[in-house]
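Only one protein chain is missing; all other protein chains are in place.
Coming up: chain A.
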Amino acid sequence: MKINDVILQTITRVVVFIILTLAIYLFFSGHYDPGGGFIGGLVLASAIVLLFLAFDIETVRIGIPINFRVVAAIGAFIVVATGIGATVFGTPFLNQAFKTFNIPFFGEVELSTVTLFEAGVALAVVGVVVTIILSISKDG
């Protein structure tokens, strides 16, 4: 049975970028506004899920040649590594540091190691969600 999904595919092409932008926005805004690694990762994953729904798995895989199991592993690794990283600098495990910098053009910017930690969470979420969806949908 051939499904006519022209509308879905056309809309997806536009919407995915909006969702991805939202994901990145949510991820970075997390420190001050609603958002953060977990939500950012979930939104990113939902964009990919939408792609999977609109196109078939093989097409998406050619477009995004990423092994999501590795993404999940890298995410989990970053999360643990940032924790250990703190001990290298002589502070307790999982201690996070932050500092505000004055960068021209952007103005006052706060850089924090939490961002790294959150990035790990986001990658783990994306990797796991997509891996689960892929393995469930492929089976059968």
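Here, a residue touches a chain if its C-beta (ideal position, glycine included) is under 8 Å from a C-beta of that chain, and two chains touch if they have at least 3 such contacts; residues count from 1.
Assume contacts and distances are computed from a predicted model.
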Per UniProt record, name of the chain withheld from view ["Na+/H+ antiporter subunit A", "PTS mannose transporter subunit IIC", "NADH-quinone oxidoreductase subunit D" or "Extracellular ligand-binding receptor protein"]: "Na+/H+ antiporter subunit A"
Residue ranges of chain A at the interface with the undisplayed chain: 26, 30-39, 42-43, 45-46, 49-50, 53, 69, 72-73, 75-76, 79-80, 83, 87-88, 90-94, 96, 98, 100, 110, 112, 114, 117-118, 120-121, 124-125, 127-129, 131-133, 135-140
